[in-house]
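All protein chains of the complex are present and in place, except for one that has been dropped.
Note that the chains take the letters A, B and C in the order they are written out, and that residue 1 is the start of every chain.
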């Protein structure tokens, strides 16, 4: 099982990873994996920033940013990918996860602009919502916590079908208050299902701080109420998140559910519709940005010596180029035809 | 705060109370209180048994028995009554509680037969369901766990209105699986509301054993997930239940919610519609009946010396007489007039 | 053919489909050793094991959401809601999620799931064991809704529902479970979802109904026929998709329409039938469209008097039809 890790971001905003002395290549990973994931993370960030800008230009009606959550999302994704037999139920803030799982930048932009060819729903749903089965992802809705029982049911069906898939389901700190979260965890526990509950705890649900959401300091301690283990990890450090998830996958497959709380920071307002200056203390976001997961990962890779500054710059440049290109292509492409309105209300 | 008590009924069926050496009058209680509550308990049992028989005669469509739960119900009621400022949200199995709270046997029988004059709903609802405001009781429905959030809201409103009522809300072990139970406890915790969550744990939800309901051995340990205290008490011993509830009331009023798990036994089938022989191990009920809360309380009072066998017999005889009389009166009385069907869909 | 009750027909349909297709499974409260509170799954845990007859914790939202998630993986779950009155906690998963899955994934995911719901009153269940819940599903595109009235229809339609690739809300009227008996073929058969059935041919008035009240309509039709008014009785059997063709054809023939259901009148299924006919068979109408339905009170109360006062009975239906015939 994963060991308990210190989790709370340090109050002074110093990077938690800074404390790790002499970073080394984590076990099970090759240098190429980390370069690959760094590249994906940079690409995701680039798209995320552009999408926000496109919203201000009126081209993207709505977006929820994953800026600040990338390490949690990509660390767990990397573990899932390395395992090779995981299925993911992300939530609306998992932009980086969904992008990194294998979408092209063009597909991402199509989705945000509501164009035909959006891989998740063909423009029917909020961006990147629906299903991306080639990358083993389902997210039916953005109703908070609605995916949890579905993920548990998926895991149940996998076991009944004789395959040993582990299901990772993602949600925020706010989602822990929903009754369905309780029901999902309890059922998974009773049935000992291979489910990893990943709480991306950014300590806010829109404007509502964690202290109005629960009395507890650590969401992870809720796992005890169901009789399975829970851990809090530094969600700003991709390698930490990778390691914790890897171990959780092993545990889940053999012994049942695990709750992983990943402490993250929401860098942007809740969505493009929100303005967080109304409710976040001044300087809080700025301090959080000092622990930017993209920069942290880049620095770690520089330190380990598997990336050079030149390569870092090249990755950034290429990401930007792909984002530009994707924006243009998506912008020029067509929305779904009106005539498709009535399609697929029912299956065949 | 109440101290942690041993709770699990002993496997060999020996009375947990038998272990208590030399029973004494519990603090805060007079001998008359105990005689009074013993009398109420005997009356409740007598009515409960008669109701079951009347169901077999086709005069009562449905009933859920509280036989085996009486100590939990009356012990907590006694504490609430002694406190003088409590409000109760019982559930469908709280027949003894509702009877002991002050209904006449005739009112009880009216309710079970669906007659006009039923104090809870005037024959509109399942027996003893609706509201009995003179006795500070509300139970809108028998939808499992639906009363919990309402109880919490009631407590919130009391505090907002400047009174220091403590709310006691009752539910079974099965109800702990409902999402609403989680939501109610979490909200009560965040707002530090004076609510006592009383789980009458009989280890069955209809046919479903506790082990299919949760991984935990003790429901009380769930309280930690919300940051408030939880205790398991022997629910077959009225005096234990009284003491635990008394202490819980003090705690709730000053510090917020408490979860009290009272370990009880369901002597009868789930309802008159059920046949528990299909799913309960042979001999289980018989063994449980060796710890009958009515007999246990009677014996304790004999031991303390505040009851004589003669008085015990007289109480039983009088209870039976009142039950007989109530049955006849209710049977002879009228159901609500058809013309009232449309009344009170809306308030004035 | 043997004569069977509705509950027997339901049980046989589930059992046969579970034998036929290993992807089918049941989950719900007390469906295991207890065999369900109405015994719809009696004996099945012994035959299929606890993995395919899953006794769940007491939590309807999770029963629905977990069944839904299992359907994503290609299984064919049959979640049971113990009583219709307890479907409310699961509505987010059923109306919010399940109904939108196929549409919201542009057809990539389908939901082959049958939600079995014992519903309805007349059994002294009071406000929380008698509810008619069909309208909420009827008004939800993406769900199919089936509400049979006879053992034959129940078995054939339940089998079709289990083989269907969409979420089907399968409504079983509790009062019909043991009361209504009828012939059921011994061999495998299915009935098409979306086809109404003319249960009695007539020429003067069309009566449309479903579930328990269908039987009261047939009684009333006999009464009227004895008085010389020949009544046609259409059993919708399926609420979604609605067989508008059969209804319109019948009304075009008779010129008069009465709709009967136990559910509250306002905004019920009957309103839609009336609206459809008032639009698409307007020229054929020889009289006002009449609804004989449950009144707008929150389900039927517990007392016998009040339950009777609520329920559309054969007498009340006959009275309504007489008035319409006289128009």
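The definition used in the following text is that a contact is a pair of C-beta atoms (placed from the backbone, for glycine too) under 8 Å apart; a residue touches a chain by one contact, two chains touch by 3 or more.
In this text the structure is predicted, and so the values were computed from the model without any measurement.
J.: Which chains here touch the chain that is missing from view?
T.: A, B, C
J.: Based on the whole complex, identify which of B:37, B:91, B:154 or B:197 touches the chain you can't see.
T.: Final answer for the missing-chain contact: B:154.
J.: Touching the hidden chain in the complete assembly: which of C:274, C:309 or C:325 does that?
T.: Within the whole complex, the residue contacting the unshown chain is C:274.
J.: Quick one: which of C:103, C:152, C:170 or C:216 touches the chain that's been left out?
T.: C:103
J.: Kindly state which of the options B:60, B:128, B:146 or B:223 is in contact with the chain not pictured.
T.: B:146
J.: Looking at the whole complex, which of B:180, B:218, B:237 or B:292 touches the chain that is not displayed?
T.: Reading the full complex, the residue touching the unseen chain is B:180.
J.: Given that one chain is not shown, which residue among B:42, B:64, B:96 or B:138 touches it?
T.: B:138
J.: Going by the touch rule given at the top, which residues of chain B touch the chain that is not shown?
T.: Residues 120-122, 124-125, 129-131, 133, 138, 140-141, 143, 146, 148-158, 160-161, 179-180, 183-184, 186-187, 190, 343-348 of chain B touch the chain that is not shown.
J.: Even though one chain is hidden, which residues of chain A still touch it in the full complex?
T.: 61-62, 114-116, 121, 123-127, 129, 141-145, 174-175, 177-180, 205-208, 212-214, 273-274, 278-279, 335-338, 340-342, 345
J.: Extract the touching residues of chain C with respect to the undisplayed chain.
T.: 61, 85, 88-89, 91-92, 95-96, 99-100, 103-104, 127-128, 135-136, 138-142, 240, 242, 264, 266-272, 274-275, 277-280, 282, 285, 287-291, 296-299
Please note the rule applied: only the chains that are shown with their structure count from here on.
J.: Considering only mean CA positions as chain centres, point out the chain farthest from chain C.
T.: So the farthest one, by centre of C-alpha atoms, is A.
J.: If you average the CA atoms of chain B and of chain C, how many Å lie between those two points?
T.: From the centre of chain B to the centre of chain C is 37 Å.
J.: Taking each chain's centre as the mean position of its Cα atoms, how many Å separate chain A from chain C?
T.: 42
J.: Counting only residues that touch at least two other chains, what does the list for chain C look like?
T.: 56-57, 59, 61-62, 89
J.: Which chain A residues reach two or more other chains?
T.: 179-180, 183, 186, 190
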